[in-house]
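Heads up, one of the protein chains got dropped from this complex, but the rest are sitting where they should.
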Amino acid sequence: MSDLFDFGKDILNAQPFSALLGAELTAFEVGSAEMTLALRDEMTQQHGFAHGGVVSYLADNCLTFAGGSVLGDSVTSEYKINYVRPAMGQALIARATVLSSGRRQAVCECKVFAVSEKGEILAAVAQGTINKVDKTG
Amino acid sequence: MSDLFDFGKDILNAQPFSALLGAELTAFEVGSAEMTLALRDEMTQQHGFAHGGVVSYLADNCLTFAGGSVLGDSVTSEYKINYVRPAMGQALIARATVLSSGRRQAVCECKVFAVSEKGEILAAVAQGTINKVDKTG
Amino acid sequence: MSDLFDFGKDILNAQPFSALLGAELTAFEVGSAEMTLALRDEMTQQHGFAHGGVVSYLADNCLTFAGGSVLGDSVTSEYKINYVRPAMGQALIARATVLSSGRRQAVCECKVFAVSEKGEILAAVAQGTINKVDKTG
Partner (left out) sequence: MSDLFDFGKDILNAQPFSALLGAELTAFEVGSAEMTLALRDEMTQQHGFAHGGVVSYLADNCLTFAGGSVLGDSVTSEYKINYVRPAMGQALIARATVLSSGRRQAVCECKVFAVSEKGEILAAVAQGTINKVDKTG
């Protein structure tokens, strides 16, 4: 496992909310990140699908990690997400890629798939801006 | 309490993920919704602030409820969110308003405030499209 | 007319594309901007309404000016727009407001109205991030 992957896992482990949900960093390279989240009943909304907030959490976090792979410690500045299909199944997988990056920010895209016996089905697509954490205030 | 408020609370109660987080519908009228979420340590990210996924969840859900106040049972089709300040304190309050609506969809905006002894501080702003649940498939 | 208004008009006059379309800065204060664009037939799309690109241009530019009112010379980093109604009539009016700002960026919202004998009708809403032009590269 690379130093970068270790760095990523350490950041994720330092996020109590990610521990509450159970997200895992399943791939992490310069310019991309993949996160997996096992779905539990307590993550659903009133129609039995994964709650949009869960899908958004995973997209947002995966965008941040993709940006962080080129910027270091980072936060999401903004993003937009389109839910394209109800998400259900055993797990969600998010894959994010850096589209462009500079010294202080990166623009990334993310696709979130619902994983079931039918395979991976696209559930949401997101695009956003990741900012390097500014230590100088 | 109005019938609409009852309808809104019933929908929220039917969302297991909202129960897990502890969100409350604190105001609900035709054209607007307010949700409150008490912050707990397990909702933070690596810098000790509320995780973006928590802020997004609340914005997304509050947008859906605002849209649902004019459309009936609804889902968020898409939204964008700008995080404008780290969110910390005792609670988050989201307030969403319908900007425009038709038979099948509504465009809404939402502001999320962090509540602490300093008062309410704007933490995020969101804008999105809410779609009426289409029973005809 | 204030120095700020003069500054804004100078910037707008320095934009050849704004001159091509004929946009005017009709109000400009710290934290807000208003732009007006007389509609001409050459600004329409295939259904006879103002082309989305025209509406977007005005929203984008008005967002930049609102941000620039607190940041100085600025550019739009990103924005999202929802078209809520076909835009037609004599003119478009865009009004943008700063929601939050720091040293280097501002988050702004903008509403675009179509002006006809029926009055002002909301045609689009936008939200975006404005960045101060970074002279240091």
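Per-chain residue numbering starts at 1, and chain names A, B and C are given in the order in which the chains are listed.
Criterion: a residue touches a chain if its C-beta (ideal position, glycine included) is under 8 Å from a C-beta of that chain, and two chains touch if they have at least 3 such contacts.
Quantities reported herein were computed from a predicted structural model and do not represent experimental measurements.
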item	value
Omitted-chain contact residue, chosen from B:Asp60, B:Glu78 or B:Glu109	B:Glu78
Interface with the undisplayed chain - residues on chain B	77-78, 80, 107, 129
Hidden partner interface residues of chain A, rising order	80, 82, 84-85, 99-100, 107, 109, 111, 122, 125-129
Hidden partner interface residues of chain C, rising order	11, 14-21, 41-47, 51-54, 56-58, 60-61, 64, 73, 75-83, 133
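As a working rule, only the chains that are shown with their structure count from here on.
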item	value
Chain contact topology (line, ring, star, complete or other)	complete
Same or different residue numbers at the chain B/chain C copy interface, by half rule	same
Centre-to-centre distance between chain C and chain A (centres being mean Cα positions), rounded to whole Å	33
Centroid distance [mean C-alpha coordinates] between chain B and chain A, Å	20
Centroid spacing, where centroids are CA-atom means, of chain B and chain C in whole angstrom	28
Multi-partner residues of chain C (at least 2 other chains)	80, 107, 129
